[in-house]
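Note that one protein chain is taken out, while the other chains of the complex remain in position.
Take a look at chain A:
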Amino acid sequence: MVLHANDKTNVKAVFGKIGGQAEELGAETLERMFAAYPQTKTYFPHFDLAKGSAQVKGHGKKVAAALVEAANHVDDIAGALSKLSDLHAQKLRVDPVNFKLLGQCFLVVVASRHPALLTPEVHASLDKFLCAVGTVLTAKYR
């Protein structure tokens, strides 16, 4: 799955508009993921996952920051997320299937907060971008 020029343009434009709310978007993405896909909670036994949890907010901020970083370096996502990729391979070892679930929830957050922004073309580009991020983060798993 290759990001074409128009995809990169779309991704940069979206993050240009929502990057400022990254923290909130990240937190809501995680909240939705834990609600819709309870199995994802198994990676956070050490977290308080109640609504409004400071830990979820903090983690959401990290996740969103990584997406923003990837968007800012959309020509070299692998380079931009190299350390995160190492972390996921060596320490976190989140099953690859879960990146798709996070991606779905991120798209739902963008759709519900910025419906006008998520045109079908932008939706396609963002979906590809999220797939690419997931691919990078699992690239060194084996």
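FYI, a residue touches a chain if its C-beta (ideal position, glycine included) is under 8 Å from a C-beta of that chain, and two chains touch if they have at least 3 such contacts; residues count from 1.
FYI, contacts and distances are computed from a predicted model.
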Protein name, per the UniProt record, of whichever chain is missing from view ("N-acetylglucosamine-6-phosphate deacetylase", "Trafficking protein particle complex subunit", "Hemoglobin subunit beta" or "Connexin 28.8"): "Hemoglobin subunit beta"
Selected residue (touches chain absent from view) among A:Asp48, A:Asp86 or A:Glu121: A:Glu121
Chain not shown, touching residues in chain A: 28, 31-32, 35-37, 104-105, 107-109, 111-113, 115, 118-121, 123-124, 127
